[in-house]
Every structure is written in C-alpha cells, then in structure tokens.
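The structure appears right after this line, and notes come after that.
Of the protein chains in this complex, one is absent; all others appear in place.
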Amino acid sequence: MVTNIKATEDKNVSIKREAEEKRELCFKDEKCIGCGICEQICPLEAIELGPVGAIVRGEVDASKISIDENKCVLCGMCSVVCPVEALDLIIDGKQIKEIEEYPKLIRSITPEYDYCVYCGACDTVCPQDAIKVMRQLPERAKLVTGEIEVDKDKCISCGMCEDMCPAEAIYLVKNIPTSSNFEIASDIVVDKDKCVYCGICKRICPEDAIKVVCKVCPYGEYEIEEAEVKGDLILNEDLCVNCGWCQETCPKDVFVVEKPFEGELIIDQEACQGCKTCIEVCPCNVLSFPKPSEPGEIADKLYKDEKYCIYCGACQNVCPVSAIEVKRSGMNITPIKSKAWQKAVESLKETLHKPKTKAESGGK
Amino acid sequence: MSVELVIYPELCHGCGNCVVACPVNASKSTEIAGGKGPQEDVGQILMVEDGAIKIKELKDCNNCATCIKACPVNAIAMEDVE
Partner (left out) sequence: MPKHILSGLNYLAAITLRREGYLQKDIAKWLGMDRSTVSHYINGRNISLDSIETAETISKFCPHDFLQMTNVLTKDTGKTRIIVKTLMKRKFNPKIKDSCIGCGLCVDTCLMKAAELNNLKAQIDSNWCCGCRMCESRCPTNSIEILEV
C-alpha cells in the first residue's frame, strides 16, 4: 500500500508519497505567517494551526502548523492558497505553481526600478524587511565652489570658527601649553572636502583672520557638475507579503502591489482588552494602539490601517476574546475547472472559523 | 502540538499582574479590566489565592501568552502537554 513518509527538519516539514507520481509537500516555518488559511481549506482536516500568538511572542518554541501525514493526501489545496508560499507541493520535481492545471493565487509586487531616487522610505516602512535601499551620494566638495584662506598670523586660536562651522570643516590642532610653549593650538586646518564656503567662520572671527568667497552666489552654478546619486533598490520577493506599505509610502510610485485577497477587517472595540497579541502577529503592521490626539480624549483600544491589510486572518485566529473579525469577500485567483476546488476556494470567503477554545474541543 | 498554560506557584510573588493582564479574565469582569483583583469566582482563568497564582478555568485559555509577558518572575509558562 502507498503511504506517506514524513520528514522533519527543525520546524520545517516534508511529506512525501512515491508511487506512480512523486508528490512532496514542503512546509517552511520561517515563511509562515500563521494565518491558518491552510487549516481552513484542507479537505481532510490534516492541518492544525499551533498556538501562533505564543509562538510569535517567543513563549513557545514550535512550528506554526502541524500536518498529520496519515490524513494528508497531498492534494495541494493548502499550497495553492497559502499567501506567502510557506507550503509548496512538488509533483515529479515540479512545483505546482509551474503546473498549468493548478490555480494560482495572484499576488505580486512590481518595482519600476528606474523611478527610484533612493530616498529609503520603503526600506523604513516594510514590515517584513523585504526591501533594502543602498545609496552612494556624490562628494560634497563637488557640489560647491569657492575659496577659503586663514591668515595664521592673525589667528588667536580662539576656536569660535570651529564651534560655529555647520560642516565641521575647520578645526584647531590643540596644544597643551607648557612654560616653554604657551600656544593653545599648534595649527588651524580647513578640510576642503567638507567646507561649503558659507562664510560663518569669516563672520564670527574676532580677528578678521579668515577670508571666504562662495563662487556660486555671484556667478551661479555653471561650474558645478550635476549631483548624481547612485544606488541599489534590493527587493527580496520571498519575504514580501504584498501589504502595500511601500506602494503607499513611495513618493515616486516605484511599486505596484497586487493583493491576494479582498475583504473587511472589523474590530469590536468593546470586546478588545488590549492584550497586543494581534499587533505582534499581524505580518503587515496594520494594527496598533492609538494615542489620544488631545488630552482627555478617549481613543479606541485598537487602531487599524486597513489599506495595508491582506485579510489573511492571523489576527482573528489569535485574538483570545474574539474581538476581531476578518471577512474575506474576494479571492484573486486564476480560473479553476475542478468543481471540488472551486467549492474549496469559495469556502474561504465564508466567515473565518473561530479557533476552537478548549471548551468546544472537549476540554482536553 | 498541543500546549497548555503551566504555573509554578513556588516562584510566584502573588503580584496579580497576570490576573489583570489576561484578556479573557478582563473580558469576564469589569473589575479585573479596571485592574482590581477579583474577590470571587467569575470563571477567570487565573486568580491569586493565598499569595500565589492558581489556574481556575483553563478551558477558555487561547494561548495568547499575555500573562507570561506580564509576569515579572517567570512563574507562568506554556508547555507541551502531548
């Protein structure tokens, strides 16, 4: 009889069946966001979502889902609907996303690299650290032109120019006075790579020892080459959850993001007790504790920024007091011919199951 | 993987932080939500009795680990029960 073979490596799981075809389901825990969509769609109830809240908070060291190899038949439904490709069914060495017959969840991030000015906003906001911006700025000295001269005979080493210089371009070489050499500085130095010829040193100098001319002011910028900022925008699509933070934040419209699901996120402010589990679990930084905008105002307990929500349902599953409801109204998926698959995918639009409390599952 | 709340009363100082932090406790009693230790049984998960923490009603626990975060002395943990 054909049976499944399970292999576990760290928190990753692989379930294999080898006969007429070779099928292998691979689960990668580091990609998993603990949303439970796999558990919801599995036609054989072979997948069980773990205590995701406690796992994400570092209080339990376990895999976010467990798969019963005696129940799993390697149909691939979980793999198709997983919004982060943490589950992957491979048939005869080919991932099912490469096999035409299988439906595919449509989600994407398309950067227009040419538009990027390397401002770094996306890098700052991305909740999954999927974007890195690295830039090389031009040398400051090439963007200014002028002359500066210090008359060292007049200089009394007072250091006011050093204190005032906004570019840290002028400094005294300090000397500890002794009976034989009572100078408090041995030299005064101008770093021409840093100086922008602003003239503050000249204006503050009590002895008129500094002369500065900025050539840009009287003659214009014709002598200055254009400032060229080079850089790299590095996107790791494996980490991207298509939340849309980059798209919303980018001032240059570099990113176009397609989300896998549509829906509605409903928070019951009365029921919420502010335990913060949902905030820590949400892969998209949608949820936060609001601050009152003025003293005395009573703010909501939980704030949502729904434009970043992918309706994965992770928050609803971990909420211990059922204060969150995720209503999935649309699935962005390629056409499906099989009736059973249509029905299964359609079922994800029904109200998400509430995680069973111990009372409901028989108090075990 | 089936985990369950486990307490170590010998480590507990009886501060009651976990009792008021627990969102399920808070949802069951406005007194607890307001930060006051409950005097009577309202079906709360955790309660301080005789100066140490006790589990009263485990069935409603949803493993969110908020109590563990609130405990200053590691007297609460979540452990595998299989």
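The first chain written gets the first letter, and so on, giving A and B; residue counts start at 1 in each chain.
In the analysis below, contacts are C-beta pairs under 8 Å (C-beta built on N, C-alpha and C of every residue); 3 or more make two chains touch, one makes a residue touch a chain.
Please read all numbers here as calculations on a predicted model, not as lab measurements.
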{"item": "Interface partners of the hidden chain - shown chains only, full complex considered", "value": "A"}
{"item": "Given A:Ile15, A:Val56 or A:Leu74, the one touching the chain that is not displayed", "value": "A:Leu74"}
{"item": "Option from A:Leu44, A:Met134, A:Val173 or A:Cys217 whose C-beta touches the chain left out", "value": "A:Leu44"}
{"item": "Selected from A:Phe27, A:Tyr102, A:Tyr171 or A:Tyr197 as touching the chain missing from the view", "value": "A:Tyr102"}
{"item": "On chain A, residues whose C-beta touches the chain left out of the figure", "value": "2, 17, 19-21, 23, 43-44, 73-77, 91, 101-102, 336-341, 344"}
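Operating definition for what follows: only the chains that are shown with their structure count from here on.
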{"item": "Approximate Å spacing (C-alpha centroids) for the pair chain A, chain B", "value": "34"}
{"item": "Complex interface listing, chain B residues touching chain A", "value": "1-3, 21-24, 26-27, 33, 58-66, 68-69, 77-78, 80"}
{"item": "Chain A residues touching chain B - in the complex, by the definition given at the top", "value": "48, 50-51, 53-54, 57, 59-60, 62-63, 66, 271, 273-277, 318-321, 355, 357-359, 363-364"}
